[in-house]
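The other protein chains are all here in position, but one chain of the complex has been omitted.
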Amino acid sequence: MTVLSISDLKVDIHGNTVLHDIDLTLDPGRILGIVGESGSGKSMTALSVMQLLPSGSNWSGSIRVAGADLSIMGEPALCRMRGRDVGMIFQEPMTALNPVRTIGDQVAETVRIHTGASRREAFSIAREMLNRVGLPEDRFPLDRFPHDLSGGQRQRVVIAQAIALRPKLLIADEPTTALDVTTQAQILDLLKQLVREEDMGLMLITHDLAVVAGLADSIAIMKDGAVVEAGATREIFRAMRHPYTRALFTASAHVPDRGRKPESGKIPVLAVENVVRDYQQPRRNLFVKPPPFRAVDHVSFEISHGENVGLVGESGCGKSTLARSILALDGLQGGDIRLNGHVFSSAGDGPHPELRARMQVVFQDPYGSFNPRHQVRRLVTEPFHLVKNPPRGAELERRIDRALTEVGLSSSDADKYIHEFSGGQRQRIAIARALIIEPALIVLDEAVSALDVSIRAQILDLLAGLSERLDLSYLFISHDLSVVRAITDRVLVMKDGRIVEQGETETVFRNPQHPYTQKLVAATPSLEAALAAPAD
Amino acid sequence: MTAYLLRRLLSLSLSLVAASLVIFLVMEVVPGDPASFMMGLNADPQAVAALRSQLGLDEPLPLRYIGWVAGLLQGDFGISYTYRVPVSELIAERVVISLPLTLYALALSTLIAFPAGILAASRRNSAADLTVMGATQLGVAIPNFWFAMILVLIFAVNLRWFSAGGFPGWEAGFWPAIKALTLPAIALALPQASILARVMRSSLIDTLNEDFMRTARAKGLSRGQALWRHALRNALIPVLTIIGLQFSFLLAGGIIIENVFYLPGLGRLAFQAITQRDLIVVRSVVILLVFAVIVVTFLVDLAYAAADPRLRRRRS
Amino acid sequence: MTKNPIAATAVSLLALGLAFGVTPAMAAKMDVTIGMQLEPPNLDPTGGAAAAIDEVVYANVFEGLTRFGSDGAILPALAESWEISDDGLVYTFKLHTGVKFHDGSDFNADDVKFSLDRARAEGSTNAQKALFADIASVDVVDPATVKVTLSKPNGSFLFNMAWGDAVIVAPETAADNAAKPVGTGPFTLTEWVKGDRVELGRYDGYWGTPVKLDKVTFKFISDPTAAFAAMMAGDLDAYPAFPAPENLVQFEADPRFKVITGSSEGETILAMNNKKPPLDNVKVREAIAHAIDRQAIIDGAMFGYGTPIGTHFAPHNPAYVDLTAQSAYDPEKSKALLAEAGVSDLTLSLKLPPPSYARRGGEIIAAQLREVGINTDITNVEWAQWLDDVFKAKNFDLTIVSHTEPMDIGIYARDDYYFQYGDPDFKAIMADLANATDPAKRTELMQAAQKKIADDYVNAYLFQLARAGVISAKLKGIWLNSPTQANDMTGVYWEE
Partner (left out) sequence: MSTPPADRSFLRMALGHPAFVLGFLLSALFIALALVSFLWTPFDPTKMDIAGKLKGPSLEHWFGTDHFGRDMFSMIMVGARVSIAVAFVAVGIGMIVGVPLGLYAAARRGSLIDEIIMRGNDLVFAFPSLLLAIMITAVFGPGAVNAIIAIGIFNVPVFARLARGAALSLWTRDFVLAARVAGKSRARISAEHILPNIANLLIVQGTIQFSLAILAEAALAYVGLGAQPPLPSWGRMLADAQTLISLAPHMALFPGFAIIVTVLGLNLMGDGLRDLFDPKLRRGR
């Protein structure tokens, strides 16, 4: 019997159709991957199954969970269904748990609400479930609060409460997107194991083709609120009948064309030597000053003219802190940073403007990188503040025009406000802003991480092209190994504030030396590898 | 967390010291000589001078400040210029009215605000929500002294359900005393309840939008269950701050209401003392109120820690 | 009194019954609650100037050798009788015997000597030290007889001894009278809830005619609205000096209440700073006097309660001369006088103390002065500030105040008094008055004094403050007039 069958589902919110023509089925013990870019309707599909659609929504069609027709169930019946027949896991483990209640309490709640079990029984089931998801009693007693746990651990708690009553259907909405790759691998393994052992059906929603490719038995690709293609995973990837499937696939595996090798021997564009960055920790005791937290620990590296260097590491490894230090936004506790041979430091009034103009930055968040009150013209020309005689009049227009066309926008965009642009376009504007004073080096701090794969591919192409044309160096900071691999010449692997390995990108990824690098490479889901592996 | 509270305590004590200095200096520049006020229109200048030295008003400034603070630390607030009794006695007599009144008003305000705020938040944009919000808008806009006047007109003068004011004393029995505090408490509570209901509502709405509320619903909790079990305690945290602020505000802010109902409370004591230039009473009351505010702030910090386990980290 | 334990139990049971309100409704009410505007700062009439002290304790708690009757007559009090020597210098007081202070100690001539000597001593904080200025010595003849020798004859000595500041206190308790008054009166202090009320209970050891009340409560309600509400709600039985004349109409219409109006000693004046230009010019002062419409002020500020006056003298005094016509309301004349004085664009400060006669009267006067082209700068001040700024520093042009001391025209002779008149001719009149003993001559001098200050337009004389009070219709025996500021409760009772 199928645990989930959806046919002809249509959802609209305040009259806008967000889902249409959705047909899906899922059998026990199987994994159904739902893939799509943001706004494709993946999450809405999950919420339809949970019947937790936002207010003002209407749905039609048929949804059956373990044979029961949701359209004829009232709210009390739905409440009985949720948590008992269907469990759900969310994207953000940091906020998915109630911060003021213990983990045991929250897992036990699922049990108590549905079974009327006593407090003790419920807690013993909760204990069992937490053990099951890899949170053993000795380290994770029931009276722990969510804030005591890391993101991955919290996600395990969420899983524990979703499977506490062994539901027939488990829905996981981007369960690993907010996690580091190594943690992601563990959580995916756990889910897979649970599905097999408990004979549940898992509906796994993700934007990452590589994740589903290695996990899902069947797959549905969504775009603009509709399923464009569905079927067995291998079948889909082999045939790639639908153009969108093809596009998605190519974008995911995209490697921009990069011809030229960097020259070496000259003065490096950026020289980082023995840089140390400490943070003062908050006092726990009134009289004892806590030791400082060392976020960056004696890091040294160089970037040559025209070279693209990647900096990879998981969250908290110190890569963003290092980036801030390199940009002279924070002071250093040791070592020095040189740009074109000149000391680049935040001491005093900061670096000389002319020197500062040699290095620019592009941030991760395309929405937070711009002052929403300024026109693009003003946004992209902000770095001219660093120039003694900034261009005016026609010259200024020419420079704006050039910067915008350089990044694939048109000169008419200069008079628009930032809210009129999509995420990808905003990253282009961010790049234009960095380019406009013709720097030698651009620091790209997770610059493509927030973008959908197809957009990401375009931006990577743009960056590769610019680097080549304008002889630019990049420091490309990312947690995403595949992206770094696609665009950099050399890579630095960072862990706990130190560079544990560095070398030619291809060499490092093919033949990682440091155990940590090995672990990272192994944990990174790979589309190629998944498709190459024999079916299980 | 202990360190956090200790640091709070230290900075609060510093505030207290700074406050005492400010109060003392402000009182020094207040025009009006208490001695000549006490002696009246036809007073003999010699008698006034005699009184000044009797009151210790002719000592140098720093000496008087130190003397005052040293006295405060020992619980000795000095002798009232006008009443000629220890200030601590005066304050004690007034606190037994102001404090119960404050708590009464606070209790009323909470009792009105919580259900109203919860109702409005859980039925957002419904008729009930609009009614509650409209009523609270009005409640915030009504000056409490005007409301008090209207209450007296209706309930004391016309209906004669309550006495128009005054306080029979706790020795007259619990209920008569509570009855005497009822109209003043209502007048004080109305705007506070309105503010609190609004805070409760918006805090609850924020919490209802949190991810963990969706998790709770996904577990099979009904809307009501999710609200009671998961939203309320989280929503309470900002509400606590407001309750703390209101406590301090009510303790001192009853001045006008105490006047309308001629209740011999702290605010009225301070107001009277200002007009009579009984400076020692004024500054003692003000420092006491500042102290109360600081203590309440600290208690709210503690309550925070109780409500929010994130603040009582055990991992060191 | 019998020491019967059973009777005592019965009495206390009865008291308990009273406390729980189970007494039969027929029983006569034995307590009374009186409203007062200001709370006394302390309860020692010999150590403070506040009128509120006397309003609570005068005749009730403390007694002097003599006392005022409700009509202003001087009656014997602790002194049963007295003899005056022919030269008017020696007063021999025969004291009542069997009088006890509230602490149980006996009253005798030593207490009289102590009280009078204390009041006139150097370093005394008695606010009316001048009352005792003429005393040369006080001698105890025997426990029931005291001889007071004056340095010069003083026609008003017995009058002086009736003041609250001249009450007799006991040496053992005198220092603590501020908070724990111990006197010889029919009532004793039972409780003082500061800021709210003073409660007096009947003193069973009283020597004189027993009082008819068990308990008197003075409740301090300064806010006029609260006072009105409290009367209406039945919280108060009487408010002898009701602060809001506007409400009297409503009380008059209500059969539960009786409005009593009497005269007071309060001459309400618009005081002018006689030394400050241009007010040093008598023409300007006259112009101001003519700009004022007294009736409008009485109607507007006092809701009709008050008697217009044309000089600084109480209209109920036989020596009073009605000089109101001399400064009749005449804006045209006022403008002409100002022009004559060469004054234009005049802006004067007007400082108003808290009572409503001043605050409201001030607004009306400001409007009236504006009609003749004088602008005013109104500042509302508290009493403490008024004393500092106006009374002491003389930093004002105009102010409104009611002078409530009896027979106080003498202030015009003081050089440094706040309105700064001190005219030599006037001083001469007052000097003659002090030495005159012949009643006709005295009247003549008093009238001359009244005319002199009216002619000089020292101040603008507005009206005699009415003493308007509200009492429960069944309450009898309350003073109608106020020869001194007091609430004499000794004769008060409830009508059955």
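Which chain is which? They are A, B and C, in the order written, and residues in each are numbered from 1.
Note that in this section a contact is a pair of C-beta atoms (placed from the backbone, for glycine too) under 8 Å apart; a residue touches a chain by one contact, two chains touch by 3 or more.
All values derive from a computational prediction rather than experimental measurement.
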{"item": "Visible chains that the absent chain touches, using the contact criterion stated earlier", "value": "A, B, C"}
{"item": "Contact with the hidden chain (one of C:P240, C:G310 or C:G362)", "value": "C:G362"}
{"item": "Selected from A:R356, A:R399, A:R428 or A:R456 as touching the chain missing from the view", "value": "A:R356"}
{"item": "Full-complex contact with the absent chain, from C:E246, C:D330, C:D423 or C:E444", "value": "C:E246"}
{"item": "Among A:R139, A:R373 or A:R469, the residue in touch with the chain that has been omitted", "value": "A:R373"}
{"item": "Chain B residues that touch the omitted chain in the full complex", "value": "11, 14-15, 18-19, 22, 26, 29-31, 137-138, 140-143, 145-146, 149-150, 153, 157, 248-249, 251-253, 255-256, 259, 267, 270-271, 274-275, 282, 285-286, 289-290, 293-294, 297"}
{"item": "Chain C, residues in touch with the chain not shown (by the definition above)", "value": "223-225, 228, 232, 244, 246-247, 249-250, 296, 299-300, 354, 359-360, 362-364, 366-367, 370, 378-382, 385"}
{"item": "Footprint left on chain A by the chain that the document does not show", "value": "324, 327, 329, 350-351, 353, 356-357, 359-361, 363-365, 368-373, 375, 382-383, 385-386, 415-417, 419-420, 430, 433"}
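The definition used in the following text is that only the chains that are shown with their structure count from here on.
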{"item": "Central chain of the complex, centres being mean CA coordinates", "value": "B"}
{"item": "Whole-Å separation of chain centres (CA-atom averages), chain B against chain C", "value": "39"}
{"item": "Geometric centre distance via CA averages, chain B-chain A, whole Å", "value": "49"}
{"item": "Two or more partner chains touched - positions in chain B", "value": "none"}
{"item": "Complex contact set, residues of chain A against chain B", "value": "50, 52, 75-76, 79-84, 86-88, 90, 92, 95-101, 109-110, 113-114, 145, 147-148, 158, 161-162, 283-286"}
{"item": "Footprint of chain C on chain B - complex, ascending", "value": "31-34, 36-44, 46-47, 50-51, 54, 82-85, 90, 93-94, 149, 152-153, 156-157, 160, 162-167, 169, 259-265, 268-269, 272, 274-277"}
{"item": "Chain C - residues contacting chain B, complex", "value": "39, 41-42, 48-50, 122-130, 178-179, 193-197, 219-223, 225-226, 228-230, 232-235, 354, 382-385, 387-389, 391-392, 405"}
